[in-house]
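Every protein chain of the complex appears in place save one, which is left out.
First chain written, first letter: the chains are A and B, and each begins at residue 1.
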Amino acid sequence: MTYPLWLIPALPLAGFLVNGLVALIAGWQRAAGRTAAWREAHPDAGHGDHGHAPHGGGHGHDDPAGHGHDSHGAHGHGPSVPALPYWQRLFHGVVGVGATGLSCVLALGVVVPFVRESLASENGLPAVVETAYRWMSAGPYVLDIAFRLDALSALMLSFVTFVGTLIHLYSVGYMQDEEGFGRFFAYLNLFMFSMLTLVMANSLPVLFIGWEGVGLCSYLLIGYYYDKDFAAAAGKKAFVTNRVGDFGMVLGIFGIFALFGTADFSFVDMARHGAMNGHAPLSVYAVCLLLFLGACGKSAQVPLYVWLPDAMAGPTPVSALIHAATMVTAGVYLVARCSAVFVLAPDALTVVAWVGAATAIFAASIGLAQNDIKKVLAYSTVSQLGYMFLACGVGAFGAGMFHVFTHAFFKACLFLGSGSVIMAMHHEQDMRAMGGLRPKIPQTYWTMMIATVAIAGIPPLAGFFSKDQILGAAFGAGHPGLFAVGLVTAGMTAFYMFRLARMTFFGTFRGSKEAEGHIHESPATMTVPLWVLAAGALGLGFLGVPEVLGGSNTFMRFLAPSLAASHPHEVSIATEYLLMGMSVAVAAAGILVAWRWYGAAGATPQVPSVQADAFYRGTGPLGPIVANKWNVDEGIEALVLEPFRKIGTALWRGFDALVIDGVINASAFLVELTGDLARFFTTGNVRNYILTLTLGVLTFTLYVWIR
Amino acid sequence: MNGELLVFAAASAVAIVSALAMLFQKTPVKSVLSLVVTFFALAVLSVLLAAPFVAALQVIVYAGAILVLFLFVIMLLNLTQEAAERETRVVHRFLSAVSVLALGGILVGVTWRSGAPPVPVSASLNAIPATGVDGEIPMLGRLLFTDYLLPFEALSVLLLLAVVGALLLSKRRFE
Partner (left out) sequence: MNPATMSAAAAAGVSVMSVAPSAYLVVGTILFAIGLAGALLKRNALSIFLSIELMMNAVNLLFLTYARMRGDAAGQMVVFFVIAIAAAEAAIGLAIFVALFRARQTVDVDKINFLKW
């Protein structure tokens, strides 16, 4: 059986090229036309002015508190920039969605038989590796561009292409008023290409291509509204923060190379059999931590999580696809992929677990007090990613991957739902100006509620099963502390999600009368993906029903061949039921508190003001600090950036200005001096030249003669 | 004491004396005429060196064409006498004299002591036949159209360019 594996990432790449080229050419033509129109309108304008139509002037979204709004559409650009003509949108949409959709069909066509045969066989199918071409070879070290299909990549492949296709489809509706429609789809397709390269790579260097590719696309799409300062700054922040992680990632790849002598995924089997270079200059512990540093950057773990909330400056489908469902889970995928190496260094796993737990509870606490609907979801994403790392850290890689899988569906659904809300509200993202939207946008309401219940961990929705397995694994692995943190986080998750739902959909509308009149349900291209994702959030948990509830945990059985053997936790059935009960109870408590606090009249003031929010009344002095995100950004500014600037200034003044410039100026001075001296000989008189020539010949002759 | 030595001594003396005359003449026309004498003496030396063809060229091309051209130009520009002002560049004169004497001294010393000639390349196709005048010119012609064909043709192009260049330069206006 041959798998056309390389076609799966190649299709979105082709889509990127087509869409990108067409968008570029069309953009030039439009810009030229606009310049001409502007010239016509301003016949007296001098040559000094460059003919650029002003882009919609000031807008109300430059919020110094760092609320990176998804400012968007006609609102952001002003009336002077029209949307694309219909046929252009149709073209970009068909190419963009088509490329991803075809890729999805191909991927599912490959994955479904693989899953079926794998489950039918005893120990799963061996990995299918398809080499596209030889990238480099140096002596015994060979590096191929090769794609791999095994359980882990099949899993990633299936939901990345599936969710990706849905979000592409959603974007057709969401981005319809955008002038950069084609550019958006080009970037989105480029992202799909990079992500698929990442998950299908058969070696760490090829994975790293995808890893950097998704980082680039993330940067491009966060900064999609490049004329907005906060969006450009958020893009830069994401990119720079990821550089810190990637530094660890690259060193980790070198470390793997040093340990195993190869960087393709055969090192996983070698690690499993303990075939490792014992004299490597790096310990397994260090290599694992370095790889985990890379994962931290990409998956927004403490302390490198700061970029993800700001990344919400990008369009909402981007937040759903890149910053919730797919790219940010790449770190978890990396850890799961290298699980066999990680289990060789239990201390590193402990670090992973505690970093994950800290991220989970920390981000959740910040999410409690956010008023921007996308910010709540962003911190929720960070928190859920923390859960996944917690699972990996206690050795339950399968549970972590299961949460990646379910999270992709319900969080994508939530983000797309929030996008639908934002669109209905005409690009208002502050939940304090919403309320009572339930009857006006019923489809958005229903799908979002399903996803909300799912993420809150109420059985039998998807989030319950995956979260419960993580908590159970943490407890079973003998980490009651981790379990407690996870449990508290589960309560917080339920709280902030139902706070979001309560503030958005229930109560009375708190915005202006005019805004209320404009609220409308989104088009079908947006609601259909919402329903599909909601169905996933509803039902996908049943893929991994644990034995204790009478299931067979198909999911774990399928993944097992790709992962390190997870320690079966020795807990009695009674304990397991108790754990489940606890997690459900905590979630229910969170929901109740949210409902009580935000259900009261005046819980959310008509005019948004910090003091009157129910949250501050409920939490006392801690509230403002939490609302300001624990002052983390300020802390980084004071503890990292400011010293850096000081050092930089010192180096500039002391080293650059004195030494470097001194050397350069001195050499310039020397050249000038030499020139001045040499100018003395340039008299313009031929006889002097002849004399100089003769003296030169004489000198040379003397040299030869004396020698 | 044989004839060759006599002729050599006489021709050398004439060449050097007339060259010095050229050097010290103030009038350009006289300088040119002195040089004509030098070239004739050099032609004699060429005959002594078994190069009668070159000697003929020397007389025809150098003395007959180039120096006549010089004379034409001098007369055209009406250069009767060098400028009357005294030479003021004392340092230049001194340095020139020193370097000429030093360079000339070194070269004369080196050439005088160069001693025995290298072993003759008798096996070469280019060997100058000992039989004298009759054998030499046909051989030079053969060389010119075989081994030296490319330089020869290049030379013809160069001469053409010189003609064109001279025409262009002597036109009254460059527009």
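Going forward, a contact is a pair of C-beta atoms (placed from the backbone, for glycine too) under 8 Å apart; a residue touches a chain by one contact, two chains touch by 3 or more.
Everything quoted here is computed from the prediction, not taken from an experiment.
Trainee: Spell out the interface residues on chain A facing the chain that's missing from view.
Mentor: Within chain A, the residues touching the omitted chain are 682-687, 689-691, 694.
Trainee: On chain B, where is the contact patch with the chain that was removed from view?
Mentor: Answer for chain B: residues 2, 4-5, 8, 12, 15-16, 19-20, 22-23, 28, 31-32, 35, 38-39, 42, 45-46, 48-51, 53-54, 57-58, 61-62, 65-67, 69-70, 73-74, 76-77, 79, 82-83, 87, 89, 92-93, 96-97, 99-101, 103-104, 107-108, 111-122, 124, 126-130, 136, 139-140, 143-144, 148, 151, 155, 158-159, 161-163, 165-167, 169-170, 172 touch the chain left out.
One rule holds in what follows: only the chains that are shown with their structure count from here on.
Trainee: For chain A versus chain B, what separation do you get between their C-alpha means, in angstrom?
Mentor: Comparing mean C-alpha positions, chain B is 85 Å from chain A.
Trainee: Touching chain B in the complex: which residues of chain A?
Mentor: 687-688, 691, 694-695, 697-698, 701-702, 705
Trainee: How about chain B: which of its residues touch chain A in the complex?
Mentor: Those in contact with chain A are residues 89, 92, 95-96, 99-100, 102-103, 106-107, 110.
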